[in-house]
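As you look at this complex, bear in mind that one protein chain is not there, while each of the others sits in place.
What follows is chain A.
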Amino acid sequence: MATLKTPKTRKLLALAAGAAALALTLAGCSGSSEPKAAPKHDLGTPVAGQIKEGALDGVTLTFAGSGGVFQDGQTKALWDPFAKASGATVNQDAFDAGKLKAMVDSGNVSWDIVNTTQFDTARGCGTLYEEYDYSKVDTSKVPKGTITDKCMVPQILYGLVVVYNTDKFGDNPPKSAADFFDTKKFPGKRTVSQSTYVDPQTVEFALTAQGKDVKNLKPEDINGAFDMYKDLGDNVIGWTTGAQAQQQLEAGEAVMGLVWSGRGYGAASAGAHVAPMWDQWMIMVDSNGIPKGVKDKDAAFAAVNYSIGAEQQAKMTELTSYGGVNTDAKPKMDATLTEWMTTEHLDTGISPNVDFWVKNYDALAAAWAGWATGN
């Protein structure tokens, strides 16, 4: 840099720096401009699963989901038929909460509907997610208790279920959350979520095993739950992705696992000798969230309204093995799928204490961060 002395060079460099700064400012400005006023659509009174033909001609919506077979099934069962009926174009993208925050913070939201968890919408309601106008979505057939905050309409109903190896425990299967932690009666390795994604239900399951009622939790219970898993020592192995959980069950490496119902079904339909334990299973609900600052709220509401129709939900269940959110849905199910279908076992499921976890999220996050990093 010794030769950077002539005034001309300095000027040029200053110019370049100025141009860079200008470009950055412009990029920032275009992000923060106000969204244009949303066009009015003639949508009429909402009925789940229906839309006036061509009502959203020329509208483009983007759905951000969790990827894999699940999103493929959603695309086929929900969004493609919606696009065809309404005239809208529906794009697919992959959801990430960090990316959503970036979009909302910069005022440049390119997603219209996202598939996220009920805890995410509850925590971010009003800041990251728009509140629903329930007069524009027909929720009359949505299973009771699955709408857990004002910013969500359920997307699917699934569960965190104990899945056990029937070759090992076929005659004497585990029958309670406590059995999962009883390595004397049920020897062998168990797999549990150790992914970076915080999972309140995994904690609630351990507390249920201690005989606690999830409706009545205290912050000091949280660490006790993680101690339950840590006390399993070498008998506990972790899964960081759903695919890994399924693989560990299929390989017979884990004789028991606390896994997503769809992954247990995946292992069973791949021929693994596994069965679900429907005593004390943990109910999970994914949310249809509408990002804060979305350009066309009414169109997004209409899409969600269409997606929760009985016919759409039945098809979605057939394609993904996850439970639908319309009580009228009658999916065609073979014996295996029926055995694994969460909506057939709602009476023995335990609903999460969403309010408690929203209120105590920081304590949960700190404990979970330690659990997920082996500390």
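Please note the rule applied: contacts are C-beta pairs under 8 Å (C-beta built on N, C-alpha and C of every residue); 3 or more make two chains touch, one makes a residue touch a chain; residues count from 1.
Keep in mind that, in the parts below, contacts and distances are computed from a predicted model.
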item: Per UniProt, the name of the complex member that is left out, chosen from "ABC transporter permease", "Inner membrane protein", "Type III-B CRISPR module RAMP protein Cmr6" or "Acyl-CoA dehydrogenase, middle domain protein"; value: "ABC transporter permease"
item: Among A:196, A:269 or A:336, the residue in touch with the chain that has been omitted; value: A:196
item: Touching the absent chain when the full complex is considered, from A:98, A:211 or A:271; value: A:98
item: Residue in contact with the excluded chain [from A:45, A:135, A:216 or A:375]; value: A:375
item: Residues belonging to chain A that touch the chain removed from view; value: 1, 3-6, 9, 12-13, 16-17, 19-20, 23-24, 96-99, 101, 189, 194-198, 237-238, 240-241, 244, 247-248, 251-253, 365-366, 369-375
